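Only one protein chain is missing from this complex, and each of the others stays in its spot.
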Amino acid sequence: MTAIWEPEARYRIWFEIEAHAAVKMGEMGTVPESAGKALWDWWATAPKIDVAAIDAIEAVTKHDVIAFLDWVAQQVGPEARFMHQGMTSSDVLDTTLNVQLVKAADILLEDLDALLAAIKRRAEEHKYTPTIGRSHGIHAEPVTFGLKMAEAYAEFSRCKTRLLAAREEVATCAISGAVGTFANVDPAVEDYVADKLGLAVEPVSTQVIPRDRHAMFFAVLGVIASSIERLAIEVRHLQRTEVLEAEEYFSPGQKGSSAMPHKRNPVLTENLTGLARVVRSAVVPAMENVALWHERDISHSSVERFIGPDATITLDFALARLTGVIDKLLVYPERMQKNLDRMGGLVHSQRVLLALTQAGLTRDQSYRLVQRNAMKVWESDGQLSLLELLKADEEVTAALPVEVIEEKFNLDYHFKQVDTIFARVFGN
Amino acid sequence: MTAIWEPEARYRIWFEIEAHAAVKMGEMGTVPESAGKALWDWWATAPKIDVAAIDAIEAVTKHDVIAFLDWVAQQVGPEARFMHQGMTSSDVLDTTLNVQLVKAADILLEDLDALLAAIKRRAEEHKYTPTIGRSHGIHAEPVTFGLKMAEAYAEFSRCKTRLLAAREEVATCAISGAVGTFANVDPAVEDYVADKLGLAVEPVSTQVIPRDRHAMFFAVLGVIASSIERLAIEVRHLQRTEVLEAEEYFSPGQKGSSAMPHKRNPVLTENLTGLARVVRSAVVPAMENVALWHERDISHSSVERFIGPDATITLDFALARLTGVIDKLLVYPERMQKNLDRMGGLVHSQRVLLALTQAGLTRDQSYRLVQRNAMKVWESDGQLSLLELLKADEEVTAALPVEVIEEKFNLDYHFKQVDTIFARVFGN
Amino acid sequence: MTAIWEPEARYRIWFEIEAHAAVKMGEMGTVPESAGKALWDWWATAPKIDVAAIDAIEAVTKHDVIAFLDWVAQQVGPEARFMHQGMTSSDVLDTTLNVQLVKAADILLEDLDALLAAIKRRAEEHKYTPTIGRSHGIHAEPVTFGLKMAEAYAEFSRCKTRLLAAREEVATCAISGAVGTFANVDPAVEDYVADKLGLAVEPVSTQVIPRDRHAMFFAVLGVIASSIERLAIEVRHLQRTEVLEAEEYFSPGQKGSSAMPHKRNPVLTENLTGLARVVRSAVVPAMENVALWHERDISHSSVERFIGPDATITLDFALARLTGVIDKLLVYPERMQKNLDRMGGLVHSQRVLLALTQAGLTRDQSYRLVQRNAMKVWESDGQLSLLELLKADEEVTAALPVEVIEEKFNLDYHFKQVDTIFARVFGN
Partner (left out) sequence: MTAIWEPEARYRIWFEIEAHAAVKMGEMGTVPESAGKALWDWWATAPKIDVAAIDAIEAVTKHDVIAFLDWVAQQVGPEARFMHQGMTSSDVLDTTLNVQLVKAADILLEDLDALLAAIKRRAEEHKYTPTIGRSHGIHAEPVTFGLKMAEAYAEFSRCKTRLLAAREEVATCAISGAVGTFANVDPAVEDYVADKLGLAVEPVSTQVIPRDRHAMFFAVLGVIASSIERLAIEVRHLQRTEVLEAEEYFSPGQKGSSAMPHKRNPVLTENLTGLARVVRSAVVPAMENVALWHERDISHSSVERFIGPDATITLDFALARLTGVIDKLLVYPERMQKNLDRMGGLVHSQRVLLALTQAGLTRDQSYRLVQRNAMKVWESDGQLSLLELLKADEEVTAALPVEVIEEKFNLDYHFKQVDTIFARVFGN
């Protein structure tokens, strides 16, 4: 990902745009056909791009594209003077940025595929591994660890769909001249270059490609980062000393802390939490970039020099790191079961409540019956058993036979739709 | 738009979800068929929702959904106790929020259609109205006012596409119980309610509908707001005293300022600039809402109570206001022409530059020839004419015949592709 | 807090500014002295502000200050025509906004005092209540619950200092006319009004009071909100089922969940987490408001109509809610001790490590000795005791006498500087 944003990579895209345009202009008779040929012949020699030399010219001209054109002209010779005919710098710069963002999106899409594959594998592995579901950080009802993974899979699948749309948003090419009127360059040139680069033509540009496209692109990166944060925080919670249902992989050579040798800290997912903030921070500046003055101002450019590489490289790194975390996550089913059991069966209270209602009690009566026993269990810190208390509560047994009460504490009851959910998420 | 977010509207959606669910549970034998019937029979009487009464119950129970269910039970009678069987509050709350956002999106889509229609009308009206194109706030080359409108049309068309996708993101329904396992409610109930409400089922929910969907929704609103800002700032620039190429409509009774009676201020578009900031401010909180703890925490809720109404109502207002501004915008073609002419023909320098290059001069030679004459015009503040200076420059006339130079100052030359661009943007 | 932002409150401040200015202009002979007298005489009758009537005038004039002046003129009679001489609307509007923000700051300062008092009380109560300190969510070394409170106290004390500075930032008054030149109003009027309102004069205004002041104000609110979030998240963590060292107060009548009667959810602090996002969302728009065009544009106004009330009312509510949470927080020292003990003494490993180093082993040797015993404890899930293992490890006992090892497991050792820290935070 870093390579996309190196000066050399940028200059290579610049060259391709100029050379493709020269070929088409040659075909159309705007410039000699020899111009495009000379450019591509030189290119075929796999020339090194001398970034320092171009920088030196720019230091004088204070204009990056002119500096580049001058340098190419020095290499290729007089035919190069036909480059850039009727074009404006932004034709090159903006199309290049979009090529870079498309390449970045392609890498991020691969990252997402790798992450989805890792999540899917762990989902299937733990499809029926029981664990407590928590709302508000409080034990609620049983779920499976596979279901947690299935949710993540569905979420990152949505991220992929959004990224495909975001990629399409920025996959455009503009070769339309100083104010977008094609006054000195035929739209056929734009068509040709767009086609060669695998882009669509920008329907109407105004020297620049409109920045709402890029705002949307970075907004999608921000949403993906937020989903990364969600899964990272899940791992951080599971690794807490008191919970310890899962842990980031701990390599033998690794020291967790300079002072406390027993500690295994979820530093990768804490790091991801921070990186999510970093990627998200690109969103508002990208939106502030939309409202350029008239046909263009250049305020967007300094912003993009930061957020272009930073947001894509960080997200690439974060997705790869998260994939590693999930892939190698140490999962502890015994501890999950232990945590499930620690509340003395309170997690089954909802089922008892329903059974009482269905047995004819009002909602309120049922609620009070369950609540008075549940509170005893709660206050015993899980030492008392809800099942035993209910079986000893005459008002309860008056409404429900003991065997019915017992059935309500069956864990498998909660997992009967896991297969349905998996089919929705992973297909058949 | 405001009506969507009133308590009464929310309660009406709540009722529909519960009643649809009760019907399906009746069909499936989970509850008596009479329950759903009783609910809909009562609903058919068009009952008033007594918001104050529900609030009074909530003051005691401190739980909004229970309060509502209690109130409905008071109205409908004993059959109502079968409502909400196996469901959890979030099944109702989250599905309701999505219904509200879908309704909001539908209004915003209508707003966008109205805006697009207004822009299109002005685009066609001024398809060939010449005006100066500006980059960096500096005169560049001629465009038409219609092209400015065409760009806005293309941009808001993209906004519409994005909003349709965002609407689809949040058009889901979850009736999956306390932790999303359907332990006590069959997925068929979710299917049925989703179908009745015109929603898709949420493939995997975890008490709550995942908030990446909502983050994406509000991000799209933020991008639309940024495009509003762009067009608003264009109008503000055009209305500047020194430019004055267009003005917001000025109604006869309106006083522009308490102290300066001659002033006509672009207050509507300035207001829109501020409103864009307001809508955008919903984006980051919506992204921060994604990383809920485990199966859910309720931190998203207070955020959504603000940004749900604020962002949608503000955007609705802003789109309508912008539509009015564009629709009634006072456009001054004479002033546009006057501004075009004020630079002594400098805007045609690019064409002369190209002609010199094509006549065989190097890029650098051409540049210097044009530049030395252009600088004289510049320093005369447009009193000297570039055309006359060039015709008097022997090095120039040595390369280009006078009639060729004159042809380079023809305005229509710039507009030959306007039709192509319009065809791209508006079709046919 | 809400009252500050009501239309009537705003009009009352408007009146006072206009009336004070009229008095001073009367003194200076700019207007008849009777004008100010007439205004204050009317005011002394405690007149009702007829918001609807003013709105009706504004609907025609489309200018809020003119509408208000017209209405006052209707009430007071011909003397009122001398109001607002040489002033501009923003003189009134901007000074009013600052008065409102100062009043809001005063309420927030009281809120902070109440919060600080609650925190201090709990800090003293639990000055020596042992609890485990956690880094990365993992047990580290012992702290006391009082120390957690002391940190919060220090943090909110800083918030108070910042808010005092922010209050001073916005405590300015501008009565400087249409572009801030005092062309038609003497600076003495500004001096007089500022003094009457307890404000400083704005050294140089440009029709508007510069918005960097307000940006700073809202930035401070955002930082305070973030500190609220920190303490709220601490409580949420402590209330987790597996931790349960503290709980939000649970009133007898409250139902935690419609389905799970045993649940006590930390909904207040979850709510605070969301509200922190809301307050923070005002920061960037407030900063975007700074760059007004030339001497002013009105884009800031629509932003301030949202963030002015929203950020201050929300923060006021949040501070009060947090004060309630801390004040009534159920703290469970037994559970804290139980959690402290659950790791088999691993939390003391750092002290043993140091002792070994001081006994002459290298850092690396010491680390390995501790680590090999600590890992056994870790893998036993706290069933084995680190102390016992160390005492049985001959390499350890070769370096350290048993009684020295035992001393390293003394909890009080960690609390010997608690008093020092308390003295730093709370004074003496």
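Residue numbering begins at 1 within each chain, and the chains themselves are lettered A, B and C in the order written.
To be clear about the criterion, a residue touches a chain if its C-beta (ideal position, glycine included) is under 8 Å from a C-beta of that chain, and two chains touch if they have at least 3 such contacts.
What you see is a predicted model; the values in this text were computed from it and never measured.
Of the candidate positions A:9, A:28 or A:303, contact with the hidden chain is made by A:303. Per the touch definition above, the residue from A:76, A:275 or A:369 contacting the chain not shown is A:275. When the omitted chain is restored, the residue from C:234, C:327, C:341 or C:381 that touches it is C:234. Screening A:130, A:180, A:203 or A:285 against the full complex identifies A:285 as the residue touching the chain left out.
The chain not shown here is touched by just one of C:34, C:226 or C:397, and that residue is C:226. Within the full complex, the residue among B:60, B:138 or B:423 touching the omitted chain is B:138.
In the full complex, chain A makes contact with the omitted chain through residues 60-63, 65-66, 69, 84, 87-89, 177-178, 236, 251, 253-255, 257-260, 265, 267, 270-271, 273-275, 277-278, 280-282, 284-285, 288-289, 293, 297-303, 306-307, 310, 314. By the touch definition given at the top, chain C reaches the unshown chain through residues 69, 73, 81, 85-86, 133-137, 140-143, 147-148, 150-151, 154-155, 158-159, 162, 165, 169, 177-184, 187, 201, 203-207, 210, 212-213, 215-216, 219-220, 222-223, 225-227, 229-230, 232-234, 237, 273, 276, 280, 283-284, 287-288, 290-298, 350-351, 354, 357-358, 362-363, 413-418, 420-421, 424-425. Residues of chain B that touch the chain left out of view are 132, 134-141, 236-237, 239-244, 255, 257, 259-267, 270, 284, 288, 335, 339, 342-343, 346-347, 349-350, 353, 367, 370-371, 374-375, 377-378, 381.
As a convention for this text, only the chains that are shown with their structure count from here on.
Here the spacing of chain A and chain B, counted between their Cα centres, is 24 Å.
For chain B, residues touching at least two other chains, in rising order: 69, 177-178, 273, 280, 284, 288, 293, 297-298.
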